[in-house]
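Take a look at the following structure, please.
With one protein chain withheld, the remaining protein chains of the complex are depicted in position.
Naming follows writing order (A, B and C), and every chain is counted from residue 1.
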Amino acid sequence: MTLPAPLTGVVPPVCTPLTPDGEVDVPSLLRLVDHLLEGGVDGLFVLGTSSEAAYLPDRQRRLIVETVVGHVAGGVPVLAGAIDMTTPRVLDHVRYVTDAGADAVVVTAPFYTRTHPAEIARHYRLVAARSPVPVLGYDLPVAVHSKLSAELVLELAADGTLAGLKDSSGDEGGFRAVVTGARAYPGFSVLTGSELVVDAALAMGADGAVPGLANVDPAGYARLYRLCREGEWALARDEQERLCALFGMVRVGDGGRMGGSSAALGAFKAALYLRGVIACPATAEPQVPLSAEEIAQVEKSLATAGLL
Amino acid sequence: MTLPAPLTGVVPPVCTPLTPDGEVDVPSLLRLVDHLLEGGVDGLFVLGTSSEAAYLPDRQRRLIVETVVGHVAGGVPVLAGAIDMTTPRVLDHVRYVTDAGADAVVVTAPFYTRTHPAEIARHYRLVAARSPVPVLGYDLPVAVHSKLSAELVLELAADGTLAGLKDSSGDEGGFRAVVTGARAYPGFSVLTGSELVVDAALAMGADGAVPGLANVDPAGYARLYRLCREGEWALARDEQERLCALFGMVRVGDGGRMGGSSAALGAFKAALYLRGVIACPATAEPQVPLSAEEIAQVEKSLATAGLL
Amino acid sequence: MTLPAPLTGVVPPVCTPLTPDGEVDVPSLLRLVDHLLEGGVDGLFVLGTSSEAAYLPDRQRRLIVETVVGHVAGGVPVLAGAIDMTTPRVLDHVRYVTDAGADAVVVTAPFYTRTHPAEIARHYRLVAARSPVPVLGYDLPVAVHSKLSAELVLELAADGTLAGLKDSSGDEGGFRAVVTGARAYPGFSVLTGSELVVDAALAMGADGAVPGLANVDPAGYARLYRLCREGEWALARDEQERLCALFGMVRVGDGGRMGGSSAALGAFKAALYLRGVIACPATAEPQVPLSAEEIAQVEKSLATAGLL
Partner (left out) sequence: MTLPAPLTGVVPPVCTPLTPDGEVDVPSLLRLVDHLLEGGVDGLFVLGTSSEAAYLPDRQRRLIVETVVGHVAGGVPVLAGAIDMTTPRVLDHVRYVTDAGADAVVVTAPFYTRTHPAEIARHYRLVAARSPVPVLGYDLPVAVHSKLSAELVLELAADGTLAGLKDSSGDEGGFRAVVTGARAYPGFSVLTGSELVVDAALAMGADGAVPGLANVDPAGYARLYRLCREGEWALARDEQERLCALFGMVRVGDGGRMGGSSAALGAFKAALYLRGVIACPATAEPQVPLSAEEIAQVEKSLATAGLL
């Protein structure tokens, strides 16, 4: 399908259910997609950071896009990450995810290498020139160690290189500058990657949200989105605060035994497992898994939020 | 061939000559390998950072290993980088580079993801368990944004997970701790990735060096290594200082138009081009290339160093 | 006067007008205070980062507090920064700024030294124990290179160590956690240091704002605050966006000739000079001053915003 311009609403970064031996658990993935669609989401983003794309070999990445695209069958748009270090490697990912039917690709700045804004611009222009589908920028300094400035994003919006932005930078001033500046490019989609300030982002004028926690509570984020659109800001704040409390689960594993990503992904997958959506909470190697006690804390979080 | 234990001497990270349209220039690569062997190097490291591994699609990476392994035909050991974000993806690279004949693999800590020392240890243990050849750690915080501590390296040396370390961290205290501690593991190779303090590293007890600049002047580094081994420290210092001056070429492009890696790789490739070793100084996308004026400055550097 | 608990509204960090030879320009400072009070602000924060406290010798700092406290004569509360590296030095500042009449002190985490959350907590407890007036935490990782976590702030709110927080961290999730958690401590003041998301911060439940740009347009921020309190979110957004555009002035000097702080402070002071509030736009040494051309751009910014 053609990507809506702009893309609006809740577009969760879809977790990747794995079997205990590290293969993609396709039945669980299908159940997860159904769970998200039933929750009322407006699109799906596969192969993002919350999808553990950094851990998935190419054959698994391709299988995931094929599986999800086939299952939703055009019901909602499917965006796919093309996450790799530089342009030539990203282009390989663009090729197979679009062959597999992705409706848009989501691309970070180059990483591993020490890059420069001029090279980031060049990177996006080369990718966009060869991608058969729209390209969204993915601003994730915590992973790629450079920041997409508002100036650069708006320049790439103006010339049609980028069709949108997923902003996971946590830089509220820069995000606002993109939201405000992008009003000049009506089809351009500005999406926040935050779990915690979706109400604020929508109040500023963002088009939608891509919160990892929406895997666990898609209906909550769909409700939050609707309340914001209806201008019910007080109710939206209550819903957002409920989701912020639920998000506390990402810290259950954050006691110094594992990396920050592992703690967050481990919690999301434990929650999906406890809610009966996926068959196994395993995360990919070499992430340290949550302990039984930590999973019990996730369970308590879910219970408090009325999600069990 | 079996990797020497320890591996000693000069083991340059082999640049990857590219054609103007971004393909591997195999004839130039063969000439570069001959140039390095004639310079007196003791091994070759392909698919490292100076090889632009971050920019090379898998098919190009594989071609490079096959080409170089075939050409040296066991004359010197060939180490290959298996540079990717996490364990499952690294294992895919290990598979094809060892199929192609690499004598050892060189592996960084996980990157892109926020990792933890326990996860780095797990990563190396998993890779080592499945690699048919020895695994060297690659400490490169500037690219992967975490540091291999001396404690961790020595723990992985003690249990046989790692066969050696390429240290490009610039942390002289940590490097010395590894050198000193690794005396307990006689086959373990400690190699500095520095261009600038090879004499100091060898004086401390390091086994060898992996300097990117050795592409440009392999004979200089071979001479430096020999002088250090002979205890001719004053002459070694003179040679090292000559090479430090030559290294100044990495700054000709560092005036704010491109990333730091692009400036350094652009200079090395310009020098190889000017010395008649490779046919084209192109670097991979999206790196900004050196200007004609900057290439002329590289030429002046080479002339000063007596390399033209 | 006793600090309101909580302190609400707009509390600008008061710029420090200097003479061309680097002395405090007292008449200009008095005019600036009048300009702020006429703009409708609810308090004054002297000796903060925007006050160039880092550049002011102790005798100048003391003079500023005395001047401002004397001039406002209890009309609004005066908060004073006690900005220094560690507890013993901060306590010296606390002493003289409270002797001079400050109604509260604002204190960062230790800096220069590599600190630890336990030491930050200890620091605040020691300062609070010896301060005759309430202590507010000042979260400014860009300057002090450590972050006050929401957990730590709420722990120090719970035991009465801190009376409030000025959050200039730009970490929207952490800010929200403090705002939400601090509802349990009704007198605790949560103030955002942002210029750009005051509407969002107030919508979340913050008590007030400490925006540097309020020096230039105090009436604008006072209006913004009032609109938010009245629930006029759409009008508030318009006002906030106007102020965001005005804030663009901080980038006129940000072309690589000076530090980021110098560019911002230079612009604020140029604007105050152009608006006729202060006699001289000089910033303290060793900051590079704005050029005449850059000052002309600030003038254009002011004109666009209707402030000339």
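Just a few scattered comments:
Here, a residue touches a chain if its C-beta (ideal position, glycine included) is under 8 Å from a C-beta of that chain, and two chains touch if they have at least 3 such contacts.
Everything numeric in this text was worked out from a predicted model, so none of it was measured.
Shown chains touched by the hidden chain across the complete assembly: B, C. Touching the missing chain, out of C:5, C:30, C:143 or C:158, is residue C:143.
Per the touch definition above, the residue from C:8, C:67 or C:87 contacting the chain not shown is C:87. In the full complex, chain B makes contact with the omitted chain through residues 170-173, 176-177, 180, 194-197, 199-200, 203-205, 231, 233, 237, 241, 244. Residues 22, 49, 54-58, 60, 83, 85-89, 91-92, 110-116, 118-120, 122-123, 126, 142-145, 257-262, 284-288 are the ones on chain C that touch the missing chain.
The rule we apply is simple: only the chains that are shown with their structure count from here on.
The chain with its C-alpha centre at the largest distance from the centre of chain C is B. Bringing chain B onto chain C by least-squares fit of CA atoms involves turning it by 180°, to the nearest 5.
Chain geometry summary: the mean Cα position of chain A and that of chain B are 35 Å apart.
Distance between chain centres (mean CA atoms), chain B to chain C: 49 Å. Residues of chain A in contact with two or more other chains: none.
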